[in-house]
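For this depiction, one protein chain was excluded, whereas all remaining protein chains were kept in their positions.
Coming up: subunit A.
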């Protein structure tokens, strides 16, 4: 697992920051926490070069530092966060959908700028984008920025957030223990200190991986806010809240799933319910309870015609708007994919969405589709039978699936080699002779999901490698194209042509190839988010 992940992480860093920074990242991934001199020595880089690479990685929230007192010296160790690197795969999704999710026209540009720079201040961003303070665009940008802070799409960070979460937790623990005893703490004292720290931690879990309270004094942020006006420090650094965007992507996927499974109306209704629920964290198991009255209020009446056209009601009965939407809600509740649940009948009905169960259903569907594509309808049949009936022997599988014994055996071996089914031996005699042993086949869906996730990472790494190969193969052409564009711009003349017809065709083909690879990559990234439960 880690070899594949390291390889993928290195490709991501190379793609975004170049080969030199990639080498620094690679050494940290392979060796763990290291100091600056050690990194420079291992890579045979100068200290300056290594420091600059580390600075880039820290700026982009990929590397964290920790200081450790060793006798009279304080050593600073750097460690790299794999999850942060993998989160960079989702940036394209965040930028594309930011405008819809934040409900602001300029959100896409803002998110792009923040992601390009890792952490930004509002003042720095305005200066870099060359927005005049007197222009109307400045006001729009400021409003969008405030909206993003208010909706927790971005959050404030400071100097200490680049410190390793594990070290911060260890330091906090040591401070707590120091209050209790000066000697070596007992097991009970350590457990009490940990419990106290856990109780004190704020629930605002942010993407640095550390649970911390926003220390408003240090941020110099005004705490008084007038209603309707969000003020913030323009020199405060902010970074993107990946979790919030992951949750939005999850909801988008849920709505698409319902649209494909039932119909467009059901997909629209579940989208409105998810918007009302407005979950913040991917770790929440279920949404808050939402009343029927609130759902009806939030669904615009313009959709009523579509709803009526897509639901066949009982003969001769005309249904009111409320009954029609209630029928759709009942459809969603009855579906076996755990789309919607009903809590009780108060206020016309209280509904909630169990995110975990819904995610599991979606994962199951994707997984079964993989089995169908790879092993055919027979493989899917066998898998479903094993999932439904638990452990079965070959004969029972043959009886349930109505397949020949040879087909069943062949498919079981293929599924076993793919890591999707396992065998449980039950010997009938003490000598465990194979002829006197029952062999039961079974499937564990959680293990299968892990295997699939591994395959996704590996495929993604392969796609990156193919892309680098294609780009390096066409490096000469790309350079020539760049020169041509530069000349055209300099001379303000669009008729300058350095590339021949065949070279232009080759570049067009390269563009198709890169688009195809990007599309495949994006789809894989969306599936990876699903299998990681959007965390």
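In this section, contacts are C-beta pairs under 8 Å (C-beta built on N, C-alpha and C of every residue); 3 or more make two chains touch, one makes a residue touch a chain; residues count from 1.
Throughout what follows, contacts and distances are computed from a predicted model.
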item: Name of the absent chain as recorded in UniProt (options "RNA polymerase Rpc34", "D-xylulose reductase", "SEC1 family transport protein SLY1 isoform X1" or "Centromere protein M"); value: "RNA polymerase Rpc34"
item: Residue, one of A:369, A:390, A:424 or A:437, that touches the chain absent here; value: A:369
item: Given A:301, A:314, A:345 or A:501, the one touching the chain that is not displayed; value: A:314
item: Contacting the left-out chain in the complete assembly, out of A:334, A:431 or A:501; value: A:334
item: Option from A:200, A:489 or A:516 whose C-beta touches the chain left out; value: A:516
item: For subunit A, residues in touch with the removed chain; value: 7, 257, 260-266, 309-314, 327, 330-331, 334, 336, 362, 365-370, 372-374, 377, 380-381, 384-385, 388, 398-404, 417-418, 452, 455-456, 458-459, 461-463, 465-466, 469, 509, 512-513, 515-517, 520, 523-524, 526-527
